[in-house]
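With one protein chain held back, the other chains of the complex are shown just where they sit.
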Amino acid sequence: MADFTNNELITAYLSRQIREDDLCFVGVGTNGRAFTLAVGMPLAAVRLAQLHHAPGAAVYWGNLLEPDLSVIPEHFTQDTFTQWQAAACPPDTGVKCDMLARGRFDVSFNSAAQLDRYGNMNITAIGDYRNPKVRLVGSLAQPEHFAFVRRPLLLMDLDARSFVEKVDFITSAGHLSGGNSRREAGLSEGGPALVVTDKAVFDFAEDTREMRLKSLHPGVTKDAVLAAMSFVPLVPETIPETEPPTVKELAHIRSDIDPNRILLKV
Amino acid sequence: MADFTNNELITAYLSRQIREDDLCFVGVGTNGRAFTLAVGMPLAAVRLAQLHHAPGAAVYWGNLLEPDLSVIPEHFTQDTFTQWQAAACPPDTGVKCDMLARGRFDVSFNSAAQLDRYGNMNITAIGDYRNPKVRLVGSLAQPEHFAFVRRPLLLMDLDARSFVEKVDFITSAGHLSGGNSRREAGLSEGGPALVVTDKAVFDFAEDTREMRLKSLHPGVTKDAVLAAMSFVPLVPETIPETEPPTVKELAHIRSDIDPNRILLKV
Amino acid sequence: MKEKLTTLESALSPIVSGSSVAIGGSLLRRQPNAAVRQLIRARVRDLTVMSWAGTTAIDLLAAADAIRRWEGIYVGLFNYGLAPNFRRAVESGRIEVRDFSETAMVARLRAAAQGMPFLPIRTLFGSDIAKVNPEQIRTFDCPFTGQKLQAIAAAEPDFTLIHGYAGDKYGNVQWPVVRDTDDMDQPFASGAKRLIVTVEKIVPHEEIKKQPSLTYIPGNWVEAIVEVPYGAHPAACDTLYDEDDAHLRDYVARSKTAEGVKAYLDEFANALPDHAAYLEKCGGLAALAALDVKGRA
Partner (left out) sequence: MKEKLTTLESALSPIVSGSSVAIGGSLLRRQPNAAVRQLIRARVRDLTVMSWAGTTAIDLLAAADAIRRWEGIYVGLFNYGLAPNFRRAVESGRIEVRDFSETAMVARLRAAAQGMPFLPIRTLFGSDIAKVNPEQIRTFDCPFTGQKLQAIAAAEPDFTLIHGYAGDKYGNVQWPVVRDTDDMDQPFASGAKRLIVTVEKIVPHEEIKKQPSLTYIPGNWVEAIVEVPYGAHPAACDTLYDEDDAHLRDYVARSKTAEGVKAYLDEFANALPDHAAYLEKCGGLAALAALDVKGRA
């Protein structure tokens, strides 16, 4: 244990969720830890999947479809994106929206200010919508991801302020109030599949659709996980350990994908 | 009289229907006389308007917006269109459709296999739709022109087979059964404005919306007109003569617009 | 990325009698004629065909008695007149037609691309196009304004066939900067279920990825890509070659009778093993180069 970093653990875990020919949505924004969560680890995970077991896996990143992930630049200014090579760069973002609504995406990487027991997420407002305590960014395509992507993967650091019993505003409808409520609302099956955090992985119970502790990262206790959440998830009797990265996966991450630690920096 | 051709007369007449800043739809197809009617005289008329009184008048031609009409090539093969210079060439024909539905077009030039008393037109089928005597080309954007263009101008040679009491199939809804029927069907005001033929010009009566003889071309009699129609249009007591082209208009047509008689050939 | 480069035979083999097929191109541009000749060779029948302004591709299929139903905005031969074989088949009742005006057809393609069962328009009030087709064109009330609108059902063909300029082995197809854009190939591709693309030329992916915004059909949407030089012949591929006037005149002349066009089809499709043999039959690449326009690389 501990001959890999937490980010490497998460990246390798995520990469194993990606299957051959999957089309994966990755965001473009932010910096610092948020960049690592929203961009760095997702890109590294898809690239690892491409090198390791899913050569046909593809990314839609910004408005670049199948960008060349073989070389990662040091800095991400506008011109980095402008000059990035890719298979396609559709005329406007509407094309990506159509592909979402058409069900062409298999995986998305998502994170939120708030996530609740049933995987509903909020990136719009903390407090009352019309008189918010904190106005957040809005919605982007996060509602589309939960509505249309086959396996949305949430990637968030575990924190009692983020993992709440009920989100203040449902930006993206997850499993709503559980059970069959998502289908009854008019949404297709799907919705959030896994929540991958810095301490543990969660899935959602097949029947109630409640968040359920799926595995603990090496060295993390159940109590440490529960202490970092504002609600108590389903906890099975035995909780397996999150499978650590293999030597081969680590070699890919360190030598081929992110030798300069741009993607998994913080 | 007769120091101008019939095509010159029509072209000059059409050009006077075009006002400053009008956006005009012109088609691309066919050859021989059909080319003169669908492409040649319309392009020449808009160009004449640009040179004469409406410098801001523009054409949408094929998928070229504001094509350069200053030089007309000898032949129209595909490469002629490919290389034609224009202000814009939108990504697909859907853009033109949107502009039509949005009401951005002022004038269109139309012709049809059949046109009836109320300006309904047919380019789809002669006889029964499901068992036609003659299958025609379909519809193209002709329904859009009558639905959305402010002043559709019909340009057809007068012929009893074309000017019929009732079209076999309403491709484009003109004034339907007259009176207020067009509005009652859900269409906006507008519809066919003028019918310009080789013998006479028609408009539509304000109240009944019946086709009405508006002017006779120099040297043409009322009887010659009626003999070339399968229905009797409204005929006012006095019928003016179609105003002939001026010396200035003729000079533009002959020297500037169509010196090689490509547009007004047949 | 996944390699999708294959042969015409293999790419088209999933299209069987009874399939529905959208066919790209417009007027005399980029008709997927090489693909159509392969379908004719394969004796596919009873197709439901959708098109924008269809010309040679539709008329050839009609001549081969491969179409049961057609839906679109136009079938004709542009400046060569009406489509003789399509016309004969419709008039004899062998092909059933449903006409759509341009905004209606655009709505159908966009609905499919957007994953919607329909899109609204307000073009066809009073038109018999709507009257004869209540299955695909219905009046409804706007949920906001209450005004009458027309719902147009999405186009959902089993297959979509498009002929493009250049692509890579992963199926990414690019257009040149200056081109004739008077068509709906990108919307057709956007809404396709199973998209089969023929291109004039396969180029290295390294060329494609330098100018990703020229990719109008991403390989991600494509099931199979095939290299077929002069794949639109006797129609044109804008920026590369013009329509073959002599061939088209001959085609029209021989299409005056069903027997005449039968002989044409035997000569130019059925008797030939593949597209290479077709090109030889047309005089070979040397003869076809006479159709090239400046700019062909």
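Going in written order, the chains are labelled A, B and C, and every chain counts its residues from 1.
Simple rule for what comes next: a residue touches a chain if its C-beta (ideal position, glycine included) is under 8 Å from a C-beta of that chain, and two chains touch if they have at least 3 such contacts.
The structure presented is a predicted model; accordingly, all values stated were derived computationally and were not measured.
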Sole contact to the chain not displayed, among A:Arg47, A:Arg117 or A:Arg182: A:Arg182
Of A:Val59, A:Ile170, A:Val201 or A:Ile239, the one touching the omitted chain in the full complex: A:Ile170
Touching residues (missing chain, whole complex) on chain A: 28-31, 35, 62-64, 76-79, 81-83, 89-94, 96-97, 100-101, 124, 129-144, 147-148, 169-173, 176, 181-182, 185-187
Residue ranges of chain B at the interface with the undisplayed chain: 21, 23, 55-56, 58, 64-66, 68, 85-91, 95, 97-98, 101-104, 148
For chain C, residues in touch with the removed chain: 103, 114-122, 138, 140, 142-145, 147, 149, 151, 153, 177-179, 181, 210-214
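By our rule, only the chains that are shown with their structure count from here on.
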Chain whose mean Cα position lies farthest from chain A: B
Distance-to-centre winner among chains (Cα means, whole assembly as reference): C
Between chain B and chain C, centroid-to-centroid distance (C-alpha), Å: 29
Distance from the mean Cα position of chain C to that of chain A, given in whole angstrom: 40
Between chain A and chain B, centroid-to-centroid distance (C-alpha), Å: 58
Residue list for chain C, restricted to those that touch at least two other chains: none
Touching two or more other chains - residues of chain A: 91
